[in-house]
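Worksheet: the structure to be examined is printed underneath.
Here the complex is missing a single protein chain, while all its other protein chains stay put.
Chain IDs A, B and C follow the sequence of writing; residue 1 opens each chain.
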Amino acid sequence: MNLHEYQAKEILRAHGVHIPPGRVATTPDEAEAIAREYGTAVMVKAQVHAGGRGKAGGVKFCKTPADAKEKASAILGMSIKGLTVEQVLVTVAADIGTEAYVGIIVDRATKKPVFMVSAAGGIDIEEVAATTPEKILYVPVDVRYGLPTYDAMRMGFFLYPDVKLARGAAKIMQQLYAAFMASGCSLAEINPLVVTPQGELVAVDGKMVIDDNELDRRPEIAALRDERSEEPSEVDARNANLTFIKLDGNVGCVVNGAGLAMATMDLVKYYGGEPANFLDIGGSSNPEKVVNALRIITADPNVKAILFNIFGGITRTDDVANGIVTATKANPLKVPIVIRLTGTNEEIAMKILQENGFTASSDMDTAVQQAVALAQGGK
Amino acid sequence: MNLHEYQAKEILRAHGVHIPPGRVATTPDEAEAIAREYGTAVMVKAQVHAGGRGKAGGVKFCKTPADAKEKASAILGMSIKGLTVEQVLVTVAADIGTEAYVGIIVDRATKKPVFMVSAAGGIDIEEVAATTPEKILYVPVDVRYGLPTYDAMRMGFFLYPDVKLARGAAKIMQQLYAAFMASGCSLAEINPLVVTPQGELVAVDGKMVIDDNELDRRPEIAALRDERSEEPSEVDARNANLTFIKLDGNVGCVVNGAGLAMATMDLVKYYGGEPANFLDIGGSSNPEKVVNALRIITADPNVKAILFNIFGGITRTDDVANGIVTATKANPLKVPIVIRLTGTNEEIAMKILQENGFTASSDMDTAVQQAVALAQGGK
Amino acid sequence: MSVFIDKHTKLVIQGITGRDGSFHAKQMMEYGTQVVAGVTPGKGGQRFEGTVPIFNTVMDAVQATGANTSVIYVPPPFAADAIMEAAAAGVSLVVCITEGVPVLDMTKVYPFVKERGVRLIGPNCPGLITPGESKVGIIPGRICTPGPVGVVSRSGTLTYEVVYQLTRAGIGQTTCVGIGGDPINGTNFIDCLAAFEKDPQTKAIAMMGEIGGTDEQEAAEYVKQHMTKPVVGFIAGQTAPPGRRMGHAGAIISGSSGTAAEKLEAFAAAGMGIAKRPIDFVELIKARL
Partner (left out) sequence: MSVFIDKHTKLVIQGITGRDGSFHAKQMMEYGTQVVAGVTPGKGGQRFEGTVPIFNTVMDAVQATGANTSVIYVPPPFAADAIMEAAAAGVSLVVCITEGVPVLDMTKVYPFVKERGVRLIGPNCPGLITPGESKVGIIPGRICTPGPVGVVSRSGTLTYEVVYQLTRAGIGQTTCVGIGGDPINGTNFIDCLAAFEKDPQTKAIAMMGEIGGTDEQEAAEYVKQHMTKPVVGFIAGQTAPPGRRMGHAGAIISGSSGTAAEKLEAFAAAGMGIAKRPIDFVELIKARL
């Protein structure tokens, strides 16, 4: 789960990181009022889960409250990478001397959280990694010991030759690490970490991505989810305990298991089609899940055919068959459906489907080819 | 540093352990008022750094506030193992079903904090260890991982077959461990941990010993020191940065280094004398320390002779000589002094001492024999 | 022969009385796995299905029954502790089926099992099966048959699909291992490839990877350097968009890294057979036996 900049900054602030004052506004008037309260130049920043906000015109410097109102008015409602800006952060503009990058991710190779720091901050770190890798220092952290001071200092010195700044940066590393661990992050970054002309260290932008598996035990973090900033069908699917990702094709896919779901999409493509989605109904064989899956998929007007691919292990295929029957009785399908079922209780499932006017095969390749042809208007 | 029961309990309570309400009283009237406020039977418990308070009559059950006043009156001012009771804890008396022991110490052999738990609580755990060792479960904790739930549960089940109580106890283990680590303990125990007839887990007595080396970085714990409950000469020595332990003999010893100080005491004994103290002036050769050491030692009327044993490594023996001269000029000695010096700047030191009317040798055995003879009134 | 488990495997099931645990306990017992103990705190002393003794702790179970392998069916918040409990209790193999274990928990669990020399498979995996001898986890027994192919995969149902195709074509398996779809897991492709290389019964290996991470690339390098046996590979997620987690926490393309294309390139460079579709495994493996 992505946090908004303002949410990440609040968490970092709670861990002691120095962050310029800021508050969220949902209207231009609010933005103006906040700017007036601060009585200084502010930044107005679109709060959406998308990179490149600056380039898209979603981040503006405002000298006066009236200016803030005007800029907020332009940004609110703007669409950035398909996401509508519903709120802006109005925050005191920091004087910028130098900009550094400080981030932590969970690294698969070392199986540890790994710090990445670079004096080349303010820009995309992947770009720095690709073009000037020597400008990035990587420091893995053994969570059993936490981030030792010596490693924090090593990063501090990598960013700043001056010992006072190095110590200050080391402290921020430890605060960032604490925030990362306490919030269940898979990524946390400060970019840029700014040294002001007065020699102060300030976090001007912050980002956090939370491991979805942490949300159950961290209700205070889970509560930060902003469903307005997500694809509605994906929100709907999540609330129905389905894993769903919307894509641009026209073959709607319903599969059990993530690997098989990806393989099914790939096979759609292999046979010349385009998948409309990734959808994993998971291991449980609750007919309700099938009903929800059909509802979500058929809500997409692009979908021209529906493909079920179920390999019954834990999943009972008769449950899936029953789900299909129930769902289509309540809401008759407007597009053709192709069903592939095999495994646990296959014979019962086939019988249920036949009795209700569906046909089904047990071969994956055949089913996919059929679905692709149907979506393309053939048969 | 030892904490009082009431201090240890406050820390445990802050970590979530269920502790009966209690407050400290320094007068019988206060004790009565507290008992009245609680409106139930209370325990009045002497707060001194000594074991066996119960046997000494320092712990009493009181049915009524008047009873509490009377018992507090008897306990306050009482002397337990040479320590005067200055305050009592007045605490709600818990109904006691069963009593268990739960403790953690830092174990030298495993180099880890080790839990000791036993269903045979309420009595001295060393006695249990000596007589029925099978009644104690030892569980070392790897601080890199903390106390895992499974180990806490293992201890819980060792104490209570009932899963609800086992879970409750496991939670208390984790709270105790957190308190132990957060306070810099070398020992923390709950004894007894009581199951009330209603099935509740309550910590009826608590004890904590803090590693002295933790106090600098834990000012809030250091502030709990109760100097009234310590030997005044030891308080004086600590404030002068000396390590001093009062003993019962008559040869006052001033030595640099803990090992050599013990060896010197042992040698006093070897030659038929009795050391009056352990005193380590440490590695620094600050003359002020010598002055303080002489002041503290000569304040003990038992001391009949003073023995200096200084091996100059880092310690400059001339600094020690100057300290002796300064101290004895300000406060002429009333008992004989024997000085052994060797090592760094030995010749200068000898000269300083001779010019000021002292004699000194460089041989440890000779010096100790002299001092013992002088203390025994001979020469 | 086989890898990791065989008919001598003595299994303890953590969470044996839970919904998933009890269902799969029965499945494993029916398959012939030696299920010697179960663990559910508070149910120590009872018996599962009237036969398998239940204990309060894994340590009790191991001491009483000599179990050498554990399988875990406990909810995600308790899975990390359950893995560490098993490793500390002295089993040599721990298989964690649980899906949804926080990855930061795994950063702590991983060194814990490593420093004890315990093999962890999973979490978020279907477990493993040595057809005809023992199954530990949830792989349906009836789709497998004994034979010469080692199967290793990051996925569950996709593995079933491939194994089912192999079995239908008359190609049996030595052992099928699902290593799980999480970013940090206990056993990776290389561990399994090395084990299959050593196993005299295994003649060829089917390997099913996914987008995300670099495990497949490293496995390909390993194949190139160390494997004498033929390996056929497949990558799921060629149509996955970057930056989106495709169900599995580990199946995510970060920036330009972890794509199916680069993994397939690594396979090709290692001289591996490449299955474009799951069904392709049948012919590719057959040609290599």
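Rule of thumb we're sticking to: a residue touches a chain if its C-beta (ideal position, glycine included) is under 8 Å from a C-beta of that chain, and two chains touch if they have at least 3 such contacts.
Because the structure is a prediction, the values reported are computed rather than measured.
Though it is not drawn, the left-out chain touches A, B in the full complex. Contact with the chain that does not appear here is found for just one residue of B:23, B:112, B:225 or B:295, B:112.
Among B:259, B:301, B:332 or B:377, only B:259 touches the chain that is left out of the view. In the complete complex, the residue from A:66, A:163 or A:182 that touches the missing chain is A:163. By the touch definition given at the top, chain A reaches the unshown chain through residues 145, 148-151, 153-154, 157, 163-164, 166-167. Touching residues on chain B toward the chain that is not drawn are 106, 108-109, 111-113, 126, 142-144, 181, 184, 186, 211-214, 216-217, 243, 245, 247, 255-263, 265-270, 275, 278, 280, 283, 311-315, 342-344, 364-365.
Methods note: only the chains that are shown with their structure count from here on.
One simple way to say how far apart two chains are is to compare their mean CA positions; for chain A and chain C this gives 28 Å.
For chain B, residues touching at least two other chains, in rising order: 145.
Residues of chain C found to touch two or more other chains are 108.
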